[in-house]
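Complex shown without one protein chain; remaining protein chains in place.
Moving on to chain A:
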Amino acid sequence: MFALVQVEDFDQGELYARLKQSADEKACGNTGAIVTFTGLVRDFNNAGDIDGIELEHYPGMTEKALMLLVEQASERFSLNSAGALHRVGRIHNNEQIVWVGAAAPHRQAAFDAACYLMDMLKQSVPLWKKEFKGDKSEWVAAKASDDKAALKWMHKK
């Protein structure tokens, strides 16, 4: 399992390989499904075009909270391994911002775990987005739809 917070862009292939190796180390031959998700920076918001974003984080806590989430997902969905990476700092339009991956014996657990990781990440990991437009910038407000997405996991078995 792994949780990474970094400024630099990432390589999906390398993260997939790291996840697979970690799953193999735990239960070689038992992994039947790997689901990964990559989030990108859109070039617009509700008010129009944007010129990229900046991610602020809480050094120390962000890494710990992300790792805790990966461990929780791993336990909840009986995964062979899981991983997450979130970028911080200035990120331009169309660039990669976040990656999560889950390796499980069967596909449903891997799909569910990837959704869970993203839904919960938006609730419990200290990261804050600011959007830029020309020389102006504005903090992104938390969305009620994100609260609902996280809440549904509280009620599911």
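For the reader, a short list of remarks on this structure follows.
We take it that a contact is a pair of C-beta atoms (placed from the backbone, for glycine too) under 8 Å apart; a residue touches a chain by one contact, two chains touch by 3 or more; residues count from 1.
In this section, contacts and distances are computed from a predicted model.
Comparing "ABC transporter ATP-binding protein", "Na(+)/H(+) antiporter subunit A", "Molybdopterin synthase sulfur carrier subunit" or "Phenylacetate-CoA oxygenase subunit PaaI" against the UniProt entry of the hidden chain yields the protein name "Molybdopterin synthase sulfur carrier subunit".
The chain not shown here is touched by just one of A:F10, A:Y58, A:F111 or A:W153, and that residue is A:Y58. One chain is missing from the display, and on chain A it is touched by residues 39, 55-56, 58, 60-61, 64-65, 86, 97-98, 118, 121-130, 139-142, 146.
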